[in-house]
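Can you keep this structure in mind? I'll have questions shortly.
With one protein chain withheld, the remaining protein chains of the complex are depicted in position.
A, B and C are the chain letters, set down in written order, and residue numbers restart from 1 in every chain.
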Amino acid sequence: MTLSAHDTTETRSRDELSETTSSEAAGDEVTSSELLTVHSARALAGRNVVFAGHGLPTLAVSLAQHTVAPDIEIVYESGVTGARPPAMPRSISDSILVPGAASVMPMTHLFNYVLQGQRIDVGFLGAAQVDKYGNLNSTLIGENWEHPDSRLPGSGGAIEAMAGAAEIFLVMRRHTPRTFVESLDFVTSPGPKKAAEAAVGSMPAGAGVTHVITDMGLMTRFAQDEELTLTAVHPGVDPAEVVRQTGWSLQVSPDLETTLPPTPGELALLRETLDPARIYLR
Amino acid sequence: MTLSAHDTTETRSRDELSETTSSEAAGDEVTSSELLTVHSARALAGRNVVFAGHGLPTLAVSLAQHTVAPDIEIVYESGVTGARPPAMPRSISDSILVPGAASVMPMTHLFNYVLQGQRIDVGFLGAAQVDKYGNLNSTLIGENWEHPDSRLPGSGGAIEAMAGAAEIFLVMRRHTPRTFVESLDFVTSPGPKKAAEAAVGSMPAGAGVTHVITDMGLMTRFAQDEELTLTAVHPGVDPAEVVRQTGWSLQVSPDLETTLPPTPGELALLRETLDPARIYLR
Amino acid sequence: MDKTMGLRQAISTYLSDGDTVALEGFGHIVPVAAAHEIIRQGFTDLVLARMSCDVIVDQMLGANCLKGLISSFIANSSAGSLHELRRRIEKSDPEPLWFDEYSHGGMVARYQAGASKLPFQPIASYRGSDLAAKNPRIRSVPDPYGGSDIHVVPALNPDLTIIHAQRADIHGNVQAWGMLGIQTEAAFAGRRLIVTVEEIVDEAVVRSDPNRTIVPAHVVDAVVAVPRGSHPHSVQGYYDRDDEFSRQWSALARDAAAVQNWLEINIRGTSDHDEFLATLGSDHFERMAIHDAYSTPVNYGGRA
Partner (left out) sequence: MDKTMGLRQAISTYLSDGDTVALEGFGHIVPVAAAHEIIRQGFTDLVLARMSCDVIVDQMLGANCLKGLISSFIANSSAGSLHELRRRIEKSDPEPLWFDEYSHGGMVARYQAGASKLPFQPIASYRGSDLAAKNPRIRSVPDPYGGSDIHVVPALNPDLTIIHAQRADIHGNVQAWGMLGIQTEAAFAGRRLIVTVEEIVDEAVVRSDPNRTIVPAHVVDAVVAVPRGSHPHSVQGYYDRDDEFSRQWSALARDAAAVQNWLEINIRGTSDHDEFLATLGSDHFERMAIHDAYSTPVNYGGRA
């Protein structure tokens, strides 16, 4: 299952949905969800086909449709394309996605022909841990794989999204040294550098994680051997704090920027048009 | 494409459709098509799922449904199951098969899950040549594979039917030394003995050709290394003539029987219920 | 051939202790009532194949039906964790669980190979994943066309597959719409197949739309009418899902004793699915009501 950023552990998501950003510039009524959604949407400019989970990625794609990428299409792991649900779906397998959708594919088509078939421009993923090359862990926390300290949901379709999509956008709600780690407890979804180091198997088709959107700022990487680089911080965030909250020696762009806060137009779209019931934007 | 017995070459089929059997006992109004259809239907007793082409095999299955195998179901190569066409289909891809059918499967399901998936009890095939072990040629006549004397339609799904069905019933309209041969010009669809002699590949799931129905009589074989044995001749047919018309030294059963002619009930069903327009039973 | 049967009889006829049983359905048309009946009949040592886990996995674990699990996602959808499952994996509490883990793509490939009677299916996505390192059943073959070696996963052929659908005729021609998951492949991969449906309909309904059939009759062993058989999951066009129950389960199952208590009252304490539904209260499904949205008919006409 595509991990929405808040799916990885249940306890984390509840709190964070109502958490507000520390950014003064964005106004204290801008929630963390809104901030991450807006920056995810902006990163979708020029992309056409997105594989995404419910919640934040769904909202980000909807916002992009209204702003930077009018023709962008979302594909859900449940096989639904072109969904136009009357209300926010509660999961990627919510039946509300189906009435009025453009197509519902069986799993064989979705996993074989669309994901492995390299039809996706951007896959949204979440993870419990990410390392400097964008390798992801959504399987377990702990040393002992047979008896982990904490057993997480596992891959779902994350491995296939990572291998088949041209790019992966990673949304991480909380940037901490426990989530941005030097070494993953388990490599669920390897990026192309890790894949290249392995002895057997097909090389992934895409670039792996190219964008990371967090509560502190934005990171990017594009080449196989490139590390994630901090390219922007949200207004009021100290880049040194981002480095401290990262479990490896984080590269900071010499052209580090400060993100533009959500515009009134973006916020109005999110709040009044896309999620008026504020199911997700609590 | 499943070869109906008359599909192999176009020139042969026209004449033979109107040809009458030499059997006195069956009455001289019994056509060759009717004779072959009745004996094919009788051989279907106890079988449930049949893979068949249009024409004779379709009629045989319909007749079996009304007589020896009420629950038997026919699967067409076009993916249609449970067809109830208002008139005889003109080919396995005739759209007349679809309205009122129980299902239409895409080719991936038909070839992967039904045929290779070993869901078929009996597959009906025809061929240009058959040898003593029931290996079939529907590809070419001649020595030079690149430039054959006569290029035939090729496998279609015959290879998959042979490999996946529990049994194959072979219908041969004309029993001659040119069609019942010592050595095939090309092994299109190998039986299990030929397959076992090959170096690589999965062994076929079924027994290969178990029944051959011809204008002269019936042959059977059941074990991998068993040759086709003449088990019955049609009334009035001299077994020695069958041996002469066979390109190998044909084994004749010590318990050779004479087939029971089509009954008035069988003929009435064929002519009045199943093919009243006599599209096929000309 | 009339293949209709009661749920109790279908399960007792086609399932045996120690079997591998696939229960598929991806958050929609899930054979929940069938899972409950397996619990009621006290089957043990089963291996459950289920791509995306949910409450029924926790319930079957709590009822000690399972010695193993074949899966690719083991959370309770977006409702939280499956704590009975986590206790088994994290602490072997009350005992160890054999867990054969894949990604969704790997499970799709396993069912596809099983349905196709192939020994394995190639998959392109496992290079560099610890999942491939951890699971000895994920292997590789050379590419005879000159590419790199490619991973393969083995065929999955459950002893019994159970799926749920909107409708079928008495012969077992099964029709479903909305999200279809891996049900067709799981059905063909199974050595035996039970289909539970919201309703058994006249075959004229099925035959008016043959492309809607997801499993043809000849693959089906038993057809069982089980209205609301997918609850708390949804059935498109019939009822919505019960998110409240799924969330409550993730809270309840933190306590192993509460799981036992729930099973005792709700499953073992009810004789069948109808009695189970009755315990929910007569107005329970009002919350799960749906609006109507009918498809535009298509013309299947041909030569008259």
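Heads up, the rule we're going with is that a residue touches a chain if its C-beta (ideal position, glycine included) is under 8 Å from a C-beta of that chain, and two chains touch if they have at least 3 such contacts.
Being a predicted model, the structure only gives us computed values, none of them experimental.
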{"item": "Touching partners, among the displayed chains, of the absent chain", "value": "A, B, C"}
{"item": "Of A:Q116, A:T179 or A:T231, the residue in touch with the unshown chain", "value": "A:Q116"}
{"item": "Candidate in contact with the missing chain, chosen from A:G53, A:P99 or A:P153", "value": "A:P99"}
{"item": "Chain A, residues in touch with the chain not shown (by the definition above)", "value": "48-49, 71, 73, 75, 80-82, 84, 86-87, 94-96, 98-105, 109, 112-114, 116-119, 164, 202, 205"}
{"item": "Hidden partner interface residues of chain C, rising order", "value": "116-124, 139-145, 147, 150, 152, 154, 166, 175, 177-178, 180, 205, 208-209, 211-212, 234, 236-238, 240, 290-304"}
{"item": "Chain B residues touching the omitted chain (full complex)", "value": "1, 4, 7, 9-10, 54-55, 77-80, 90-95, 97-100, 104, 106-108, 111-112, 115-116, 135, 139, 145, 147-160, 162-164, 186-191, 194-198, 200-205"}
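The rule is short, and it goes like this: only the chains that are shown with their structure count from here on.
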{"item": "Distance from chain B to chain A - Cα centre to Cα centre, in angstrom", "value": "58"}
{"item": "Separation of chain A from chain C, taking each centre as the mean of its C-alpha atoms, in whole Å", "value": "28"}
{"item": "Contacts with two or more other chains, residues of chain C listed in rising order", "value": "112, 184-185"}
{"item": "Contacts with two or more other chains, residues of chain A listed in rising order", "value": "108"}
